[in-house]
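Below are the structure tokens for one structure; questions will follow.
The complex is shown incomplete by one protein chain, all other protein chains being positioned as in the whole.
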Amino acid sequence: MSQRVFITGYGIITSIGKNTQENFQSLTLRRCGFGELSILDTIHQKDLPACEIKLHDQELREAAGIKTEKGYTRTALLGLLALQEAIHSAGLSLTDIRNSGLISATTTGGIREFEKFFYQITDLQQQGDFDQFTDTANPGEHCERIADHVGIRQCIATVSTACSSSANAIMQGAQLIKAKKIDRVICGGAEALSKFTVNGFNSLMIVDPEHCRPFDNTRKGLNLGEGAAYLVLESEALVNQKRRKPLAELKGYGNANDSFHLTASSPEGTGAFNAMNLALSVAGFSAADVDYINAHGTATENNDLSEGMGIQRLFREQVPYFSSTKPYTGHTLAAAGSIEAVFCMMALQHQIIWPNLNFSSQMQEITISPVREMMQNTVLKNILSNSFGFGGNTSSLLFSLV
Amino acid sequence: MDERQHYYINGIGIISPQKTFEHDQFLQEICAYESNVLTCIIPSFKTYISPGQLRRLSRMHRIGLTAATMCLRDANVQVPDGIITASGYGFLEETEKFLTEMLERNEKQLTPTYFIQGTYNALAGLIALSTKCLGYNNTYVSKGFAFENALHDVMLQLSENSTSNFLVGSSDEAAKVLYAIGMRAQYYKVENIPNLKLFDSQTTGTIQGEGSAFFMVSGAPSATTWCAIKDLQMVYTPQHEGEFNLALTSFLEVNKIKLSEIDVWVSGASGNIEHDHLLHHLEKTVLQQTPQIRFKHLCGEYCTAVSFGLWIGASILKKQSIPDILKVSTPEFSLEKIETVLIVNQYLNRNYSFVLLKK
Partner (left out) sequence: MQQSIEELTAELREQLIEQLNLEDIIPESFDENTPLFGEGLGLDSIDSLELVVLLDRNYGIKLKDPKEGRAVFYSIRSMAEYIHNNRAQA
């Protein structure tokens, strides 16, 4: 018999709050993180606003309790803060942590520091304090650093599948538990804004200088964001030993490839359909069992069309409530899957459906539209959370009330 | 009943600093390098990739996609059921091109091609596109564990569906910018050393390598099977020799393998006297009686170099021979029948792994 997989804690930091409580409040008050950039040093501070966490690295270091140790990139700091909250929320002891795995996701790792000190680092004649960031530009570094900091020694892995990365990290954690390879894995992702990503997405001409409008007919692109979130996944066996009730069960997951184009999703939503369909079949559910979909909904022309078509194709006449929370946090790339998984946890715990902000005009190609106002007192049992990315990567997670 | 599942390598494609892309050869010609950087010997890409696709691929994408295509052909599989890639640093040459262009042009007038090419999952996406594979797709970028994570993921996927064919592979490039990083971080040797003399060296640091190796792994053997993977384990930052030796003996115990059954062990020694110390300790203790081979003098060191080691192990089991260039003098090799191969790798003395292979 394979093990069931439960979520027993989580932690989060985004532009709408530096912990769970602040994020929850902002979501209910429709408070967004969108605005001019002031911490990231770029010429696009004013013309490409984004969802930035208004804390300098030094403030993040203090919040994470790092005094003198060097080499912590902003990505690692954000990740560490969210992870610390997740550990606390699940009530893990030091021994528990030692016996946990860590699967983290990022697309940029420490590129922010690398772009800042590029000329110094690559000139071997130069010496200085920048030296601490010599080898932090690779994506795996943040994961090992966080693991070392908190004392995780088992099962260390970093996933990078563009914007679906942390959904895949969570899925891998669930599969490890299911196959009885490990009893507890902390899964999620961390992503700091960088000039590299701001300019990269700008060169693709998919950044909207205005506040993004997912699933709206007038949508013009995404807003970038930064943040981190981690979920503590535990096996049924472990949960049975504890007295605490788990927060939710991870019942299903699906990972597929759209195989259409390196940077564009298929207009008919093949990958989206397959990922959601797989998640349902792993859970043994039919489409009618899904109460809410937290959509990927980046507000790019291409994603929302592809995802909308995929949803319509799978759910036909019975499309559940759906919304994208990207207007709140921006698109946090590799961290989006875990941040939105946390929003799904909150939705289940409080029986709330989060609104899709900035929607006003119906997309012409599809007949469905997202939830516009916060919905309370609905019955939420099963939620799908979608995360899609470049390279055709599409993933979907299915969370259920315990 | 308690026989654990095996995973079969049913095809391989590998491009490396040696001439490894033709399977009828097994290290018969050896490429010697005078500098500390080893780069791939490449086949003609046009045999494997269409001109339309080629024009937008960087050198490393070409190498990776070609290795993957060779693997598919070797395994006689048209469309794999899933694709998992691994890389420590991704496509650093392209990342650097976008970054320097961004810095030099002060964030203005940038083209997206290098940005797209630098994405870590670009290779897995490209393979999915060229094989029209709609199945599972993942990319691990966990430094010295990236390939092991990918292989472990394949084993997980196959435990849910054992008849599937999963394409799993590595790619890491000897980027110039990585050489600068590595020199500053003291990963590479300061003095110049010919690669074939790597293990005579008594200094710290190693030599820079690169490569891409793809494996078709399935829960069932086929007519093209190379060998079986029995098990895999990672050990993160072992603190001392005792802990590491114990990890190995427990791994063998779980797999019911006696030390005497291991015909040869493949050491991932990198020629760095400090980083290799746990492996040196193994050869003097637990594996004292087991013949040893090494491979990083042929491919150089990189995050996913263990994939070159896996090709070595699989080739030894398939061809039942061990090229002299791999052998470490003692103890004697008896070449009657090779049935069990153990790979023990290390990266930066932080990421350790064991891979157990059977004929």
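In this document, chain identifiers A and B correspond to the written order of the chains, with residue numbering beginning at 1 in each.
By our rule, contacts are C-beta pairs under 8 Å (C-beta built on N, C-alpha and C of every residue); 3 or more make two chains touch, one makes a residue touch a chain.
Everything numeric in this text was worked out from a predicted model, so none of it was measured.
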Task: Contact partner of the left-out chain, one of B:Gln5, B:Gln78 or B:Thr111 - done: B:Thr111
Open item on the list: Among A:Ile43, A:Leu94, A:Met205 or A:Ala237, exactly one should touch the missing chain; which is it?
Closed with: A:Met205
Open item on the list: In the complete complex, the non-displayed chain touches which residues of subunit B?
Closed with: 51-52, 54-56, 109-113, 116
TODO: Name, in rising order, the residues on subunit A that touch the hidden chain in the full complex.
DONE: 203-205, 261-264
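As a convention for this text, only the chains that are shown with their structure count from here on.
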Task: Geometric centre distance via CA averages, subunit B-subunit A, whole Å - done: 30
Open item on the list: Give the list of subunit B residues in touch with subunit A in this complex.
Closed with: 83, 88-90, 95, 98-100, 102-103, 106-108, 110-112, 115-116, 119-122, 124-126, 128-129, 132-146, 149, 153, 156-157, 159-160, 177, 180-185, 234, 236-237, 303, 350
Open item on the list: Can you tell me which positions in subunit A touch subunit B when the two form their complex?
Closed with: 42-44, 107, 111, 114-115, 118-119, 121-124, 131, 134-135, 137-141, 143-144, 147-148, 153-162, 168, 172, 175-176, 179, 181, 195-196, 199-200, 202-204, 255-263, 270-271, 274, 389-393
